[in-house]
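For reference, the structure is listed below as structure tokens.
All protein chains but one are shown in place.
Right after this comes chain A.
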């Protein structure tokens, strides 16, 4: 069949665009083209499947209409959601789309399971069944997990740890494995246990993400991302479809590497993240302020003066900046200071915000030049020559306890060593601890001053004050 050969070539093309696109995505200059390139390959793959997979069958008109409708509805909703989402809500958007992919993989497994009519059962290989069941479980976990992650980042779902959560999770996992084995070896058709397995997978996804703290969400999303990749690859295995296989596996392995990179940046093991160690054990940890310590406040006008007469200022953005939508005000302040001859740069901790690179995206939105954002290793040695460090809505990533308090749960995590600078000003809403739930002794250092209030509000007032000087 000529058309099937053409189809295979189209899949080859699509697979190539995925690989090359992913490669291009990992360099700043080519990233955007890489994304479009992969998208083009995807389009070719989808169109080729539609037209070449089987010869047009008039009896199946309904199927074609429904496919067309599905593609249309998905495209419209997807485009609108992606265009409308605020930059700050990016991580949960990715999580949402990821969940959709997982659900798609699980649904495919469900239909395929029903498809195998009794007559064909003798030829139904166990291996095929295994692939199908794993697609169902991984897709299902990825779907419900991503939705919980989405809800958490949206602030709709709170962190919750059930009593014996870990034990429940592990037993559930065991039950899932046992069910898979039963279903694989069982002879009966349309075994209702299949649906029990589906429900258990969904529950497992929820319980899996539920106890994990907000700060660890990026790691979880990245992990679920690679799960969906694996689920997609399993689908590809089922159909012998090379495009699905390459796309899925690439994402599966790339996502896993990315997850590990993120964990490394926090100096924690993946296991540690998954057990929700921050939330669980860190309750009243560390040197939770000895009572006598008190943080010193600074007024807006004093801050303005201090900044205007400095030579070097470094801004450390954190999730608080994203929440307050303060990136534009922040950029405005930076420009004003630059006009006054102050050297301003941004210090970006690899895990600042809710996703690695989150801060870069956010600042880029406000037109902050790329060159001004410096990574941790780059800026740390220079911090001792900095006059003022302004920390905006960041906490754990500047907590000196990571360096000098072995009892702290974040001990060993690389931090921005802002305590090396001459002055530190911290913009913060209140004295609450950061996401890790740990007291930050930096706030009590003699060189530290606190500027309480909403980050955007404070920054705007600061801009006004600096202008007036």
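Convention: a contact is a pair of C-beta atoms (placed from the backbone, for glycine too) under 8 Å apart; a residue touches a chain by one contact, two chains touch by 3 or more; residues count from 1.
In the analysis below, contacts and distances are computed from a predicted model.
S.K.: Assuming one chain is omitted from the figure, identify its UniProt name from "proton-translocating NAD(P)(+) transhydrogenase", "Sugar ABC transporter permease", "ABC-2 type transport system ATP-binding protein" or "Ferredoxin".
M.R.: "proton-translocating NAD(P)(+) transhydrogenase"
S.K.: Could you tell me which of A:163, A:240, A:341 or A:446 touches the chain that is not displayed?
M.R.: Per the contact definition at the top, the residue touching the missing chain is A:240.
S.K.: Taking the full complex into account, find the residue in A:5, A:79, A:170 or A:404 that is in contact with the omitted chain.
M.R.: That would be A:79, which touches the missing chain.
S.K.: Out of A:134, A:298, A:323 or A:361, which touches the unshown chain?
M.R.: A:361
S.K.: On chain A, what residues meet the omitted chain?
M.R.: Answer for chain A: residues 14, 18-19, 21-23, 25-28, 31-32, 34-36, 38-39, 42, 45-46, 49-50, 53-54, 59-63, 66-67, 69-71, 73-75, 77-79, 81-83, 85, 87, 90-91, 93-94, 96-98, 100-101, 103-105, 107-108, 110-112, 114-115, 125-128, 130, 221-222, 225, 228-229, 231-233, 235-255, 257-258, 261-262, 265, 335, 348, 350, 355-358, 360-361, 364-365, 367, 369-371, 373, 375 touch the chain left out.
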